[in-house]
Structures are given as structure tokens and as C-alpha cells.
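Below is one structure, written out as C-alpha cells, with a few remarks after it.
Here the complex is missing one protein chain, while the rest keep their positions.
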Amino acid sequence: MAAQSNLKNMVMVLGLTCLLCSAVLGGAYALTKDPIDAASKAKMDKAIGAVLPAFDETAPEAVEVDGKTYNYYKALKGGETVGYAVESTVVGFGGPLSLMVGVTPDGVVYNTSVLSHSETPGLGAKCNTDARFMAQWEGFNPAEKILTVKKDGGDVDAITASTITSRAYALAVKNAVDAVKSIGGPVHE
Amino acid sequence: MSKNFRLITDGLVKNNPTFVLLLGMCPTLATTTSAVNGLSMGLATLFVLVLSNVVISLIAPVVPDKVHIPVYIVVIATFVTLLQLLMQAFTPGMYETLGLFIPLIVVNCIVLGRAEAFASKNGALASACDGLGVGLGFTLALTVLGLVREILGSGSAFGWNFIGGRDGMLAFVMAPGAFICLGYLMVLFNKFLKKD
Partner (left out) sequence: MEYFLIIISAIFVNNIVLAQFLGICPYLGVSNKLSTATGMSMAVCFVITLATLVTYLINKYLLVPFQLEFLQTIAFILVIAALVQMVEIVLKKVSPSLYQALGIFLPLITTNCAVLGVAITVVTKEFTFGLPSHMLNLGEALVYAFATSLGYGLAMVIFAGIREHLAMNDVPKAFKGVPIALVSVGILALAFMGFSGMVK
């Protein structure tokens, strides 16, 4: 069935296949680049929208706290700052845990959203689905409550059987709040 | 036509890639944490399987014998990369969930296995049907395994929760449950469907 092998046709067929396939992929890459960028931007925008009050525009900026750089989006409405959406990554139970934390200019957490995580399915992964755990971040005021889990003497309700994930989540929120403080916004404390 | 139809149905039970041929175990175990995930992984593999089968059946007569494996791998890898790009663009959430196992379709023995055993010796239409049959068999197996693990592990089916937010038997969503569920499903398959 298959053709006889000799050096010439082997090199030719293999070379031609590689060339053709790379060309196809190059084309496909060029065509899908915009949708891919749009999809990742849409994901970011959705996360920002979920953690901040209504706004007109956002501006990406960065701030350094204790040698760690935080990317954040300053949200403006009618020229006035309504909040900051801070990307905050910490070490969870299974690996990096990355959050988008919305903080209003008075230093109160508006809401949080998980960007990516590698926590155990059904346990730590609930930080993304458990309604009770997620609801407590809405309007969490670090000036009145302590941003650590109850086991450590704080005010954060941990996810059942996932103290380490909950602890990491609280730390990520705390880091974000600290980052907003050092942005120099009018934080009342 | 009936011959091609036969090829499709064969892939579902008689030559089921998971339960009979025992191929493609890694994605079978890793991505079946829920029915929807299993279904998506199955369809992703189906996509690559059908397209690479067709292309390989067309080019097989001119490919020299000694380089046929590398050529096939390049063709398969091309379709896998195409799939990666399309998924990133249009189903980014699912792409993240399945993660590493999308590029790993390249080394899924089912795909290279069908290329080698069937597509290289048959016409394009028959190869497409074979790819479709085997792909559907794989999808079916993954969906069933995903469904069983989802029901036991999270108390839901296709995302619909029926135990009111309580915890399921978590071990079934995690690694050990994958092995144990697949083992028992194979036993059921051997007992009731396999004809010796």
C-alpha cells in the first residue's frame, strides 16, 4: 500500500508535511488571535465587573507592596474613583490561588472572585462555589472585622474541611486590601 | 452505506476504545470529574480522530513506509493545535478545565492507533466513519464514567444537584475514585455487553 522508501521521497514527504501543517497552523493562529485575546479580556472584564460597583471605565495600573507587585484596575464613574479591582495571588492548598478583589476607596471589600485555582475538587475548590463562603466577602470591612479564619482568631468563616484554602483566600483578600491602602487612596481607618 | 454504518456502531460496543481496547486511559481517568467534562473531552478527541483519520487515509498512499509514523504524528498534532486554538477562542472556560489533556490528545494511543490500523489502509469515507464510531464510543465511555463519578462524588448529574447542596462522597471526584469507578464499569461491561 505505502510507497517505497528512499532518501529523496522520505525527506520530501516529511518536509512537505511539516511545511504544510505549519502553514495551516500559522493561518489558524492569525485567525483565532483576536477571538482568543477578546475571550481573555472578557474574562478579566467579567471578574472586574463582578467585584466592583457600577463604573464607566477602568485603567490598569500597578503598585508595589513589600517587594511584591500587584496589578490593579482603578474604576472610575463620572471621573470619580469608585473602587479598585486588585489581582492577588497566594499559595493555596494545591498550588497558586489567584483572586480578583474589589475594594472601595474607603477600604471596604466590595466583592471577590476567583480567577484561577488548583484546589482539591469538592473541598478547597468550593471557594469558587460555596454560597455561604463567597457571600461573606460582600461588604467585609477590615476596619471592623479581622481578616483571618475563625480558627486563627479572626472573623472569616472557613469552608468545611478546607481551612488551608480558606486561610489562603483570607490572606489574598488582606494583601489586596493592603495594596489598596498603599495606593494612597483616601482610606479611613 | 450499511458497511459504513456498521463501522460506526462497532466503535460503540464491540471495539469500544475504553472498555475493550483499553486505550486512552489517561484522559479517561483525568477529565471525568463530571459528566459534562467527560463529554467535552470525548467530543474534543472525536474532532481530532475524524479529521486526522480522513487526512491520513488520503495521504497514506504517497507516504514512504519508513517515515509514516512521524508524518502521521505531525498531522495529528496539527489538528490538536487547531483544536487548542479554537477552544481557547470560543470555549475558554472548558479549555481551562481540560487543561493539559487537550495537547495530550496527540499521544492518545486511540488516535495514532486508528490511523495506523485503519485509516492507512482504507478510503476517506470509511476512515471518517471509523473515526466517528471510535470517537463516539470514547465519548460515551467518558460521559458514563463522568456521570457515575459526578453522581457519587458531588450528588449531581450534568450539573443538576439532587442532594440539596450537601457533600457527596468526595473520594469519587478525586483520583482514587476515577480508578475504582472505571474498574467497576469495566466489570459491568465484561459481564453484560462483551461477547466472547
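Should a chain be cited, it is by its letter among A and B, assigned in written order, with residues numbered from 1 in that chain.
Criterion: a contact is a pair of C-beta atoms (placed from the backbone, for glycine too) under 8 Å apart; a residue touches a chain by one contact, two chains touch by 3 or more.
Note that the coordinates shown come from a computational prediction; the quantities given were computed from them, not determined experimentally.
Student: Counting contacts across the entire complex, name the shown chains the missing chain touches.
Tutor: Those shown chains that the absent chain touches are A, B.
Student: Which of these touches the unseen chain: B:22, B:117 or B:163?
Tutor: With B:22, B:117 or B:163 as choices, the missing chain is touched by B:22.
Student: Out of A:6, A:22, A:40 or A:160, which is the one that touches the chain we can't see?
Tutor: A:22
Student: Of the residues listed, B:7, B:35 or B:77, which one is in contact with the missing chain?
Tutor: Selected residue, touching the omitted chain: B:77.
Student: Sort through B:5, B:90, B:158 or B:184 and give me the one touching the missing partner chain.
Tutor: Considering all chains, including the one not shown, the answer is B:184.
Student: Just checking the interface: what residues of chain A touch the absent partner chain?
Tutor: Touch with the absent chain occurs at residues 21-22, 25, 29, 68, 89, 91-96, 120, 164.
Student: Please identify, in ascending order, the residues of chain B that touch the omitted chain?
Tutor: Listed in rising order, the touching residues are 22-27, 29-30, 69-70, 73-74, 77-78, 80-81, 84-85, 100, 103-104, 106-109, 112, 171, 174-180, 182-184, 186-188, 190-191.
As a working rule, only the chains that are shown with their structure count from here on.
Student: How many angstrom lie between the centres of chain A and chain B, each centre taken as the mean Cα position?
Tutor: A distance of 31 Å separates the two centres.
Student: So in the complex, which bits of chain A are touching chain B?
Tutor: The touching residues are 1-6, 9-10, 13-14, 17-18, 21, 24-25, 28-29, 32, 35-36, 39-40, 43, 116, 120-123, 131, 160.
Student: What part of chain B is in contact with chain A in the complex they form?
Tutor: The contact residues of chain B facing chain A are 33, 59-68, 70-71, 74-75, 77-78, 81-82, 85-86, 88-90, 92, 96, 120-121, 153-154, 165, 167-168, 170, 173-174.
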